[in-house]
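Dumping the structure here so I can ask a few things about it.
Every protein chain except one is present and positioned as in the full complex.
On to chain A.
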Amino acid sequence: MSRVRADEEEYWHSSKFRAFTFDDEDDELSQLKESKRAVNSLRDIVDDDDDDLERVSWSGEPVGSISWSIKETASGSTSSLDGRDSSLQKGSSSYAALPKQASSYSLSSLFKGDGRESGFLCTTHLCLSLSALTDTGVKNFAPELRRPKAEYKDYSSDWSPKDTVRRMQRGKVCSLERFRSLQDKLVLLDEAVAGHDGNVITAVLIFLKRTLRREILFRELEVRQVALCHLIHFLRETGEQKFLLDLLRFLDRTEEVALSQYREHLNIQDVEKRREFLKGCIGLPFSAEDTSHIQDHYTLLERQIIIEANDRHLEMAGQSELFRKYPRKASILNMPLVTTLFYSCFYHYTEAEGMFSSPTNLKKTFKIPDKQYVLTALAARAKLRAWGDVDALLTTKNWLGYTKKKAPIGFHRVVEILQRNNAPVQVLQEYVRLVEDVETRLNLATKYKCHDVVIETYRDLKDRVQLTAYKCKVERGSAEEEKINGILSNTVRN
């Protein structure tokens, strides 16, 4: 490792590369530089037969080396795939990749006078793919592009599938068009898969996809799982939804079909259309659990559209005091369920259950658990400082008509929420008192200055010491102090 270390140290100490304006790139670049140097000192590994393609000179060298590297390049020939891919097919031979010999296009001028980042990238591997573009390609895509005069030369390309794959792995471009029979194509695919290079596998797949009938392609892929995965990934990336769904259906991967299709809704901006789309998703073969979620998703959006239309109208009209006092910050469309519930508890709390926008209706429709409901409603009502509602929310009547305070979320949480909404001490106190755990109760009461609760708790605990100590925390001459004194003298008498 010593070599690496020394190298590294030298690099870390001398980071001249701070000079660039864009920081993000400069760390990357300096790293690149470092490893480039490592690569530089490296020879004949994998690519021993293609030495000049892998060897690189990097920025450590004087600029002069660029021209050197360009000379090197000139002897290396390259080609491009595009010709082959051109949509205007003329006959396969003319689409064979066209290699070219030394291009007359002056690279040194490119690098010397006006290169921007180019200086950094002076790999010897500067293949000029420009010249390899077919005429049509250039005209279609960049008509004003300057084109060098390049000499085109035919060459015999009778590589075996194996060689072809190997060449492609090395970043060279090969013509796949010569593989005409199904047999050849499949051998090629198998070779690509054996090479594990996704780039090559995908390239071969693109070729097969273009030249084979779907049924045949699907059938062959079914027994070639690795290739299949690559094609699915490719289709997903490029958004060829229809083809993807056909493939998944063919493979009988119903759940994946369903999820894939469902994913599509994210690309639909218009809510009405999105709703329609989701409706269509309900019947898809999801797992049982997921089906109910998708159904809920649809129902929720449907509700949101109704509520949104209604409320926007209300807000515009300016009739409702609630909307005037607390204008809506954003539309409710596409918000999660709990957010919607909060919204409805905020603006539509008192509505009858029959209304779509009423909280109770939401609770029923989506089977929202009690805990979640209370929590959300509490937060919404506390925000409006509607302490009466808070009280009602936490009060339950038993069948004899007695009332009792109950909080499925625990009263300490109630207190937290109220406190966050700046509830007055009188309100807070009532719920602090209901916290079951004595220690938590004391902590909360002390923290929020609910003196009465502290005093009563100490009294119940018969803790004279603490109570006496607490006396200095209440205001002198206040009712609380009197209360403490009363209790203290009371206990003396006992």
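Assorted remarks:
In the analysis below, a residue touches a chain if its C-beta (ideal position, glycine included) is under 8 Å from a C-beta of that chain, and two chains touch if they have at least 3 such contacts; residues count from 1.
Just so we're on the same page, contacts and distances are computed from a predicted model.
A single chain of the complex does not appear, and UniProt lists its protein name as "Vacuolar protein sorting-associated protein 33A", one of "TATA-box binding protein like 2", "Vacuolar protein sorting-associated protein 33A", "Histidine-containing phosphotransfer protein" or "General transcription and DNA repair factor IIH helicase subunit XPD". Summary of contacts with the chain left out: across A:Glu177, A:Asp197 or A:Glu302, the touching residue is A:Asp197. The residue from A:Gly318, A:Pro336, A:Gly401 or A:Gly477 that touches the chain not shown here is A:Pro336.
From the options A:Ile216, A:Cys229 or A:Ala469, the residue with contact to the unseen chain in the full assembly is A:Cys229. Where chain A meets the chain that is not shown, the touching residues are 1, 3-5, 8-9, 12-13, 15, 19-29, 31-32, 34-36, 38-39, 41-46, 48, 54, 59, 63, 66, 80-82, 85, 110-123, 125-130, 133, 137-138, 140-142, 144-146, 166, 171, 195-200, 202-203, 206, 225-226, 229-230, 232-234, 237-238, 259, 262-263, 265-267, 269, 289-290, 293-294, 296-297, 300, 334-338, 366, 368, 371-372, 375, 409, 413.
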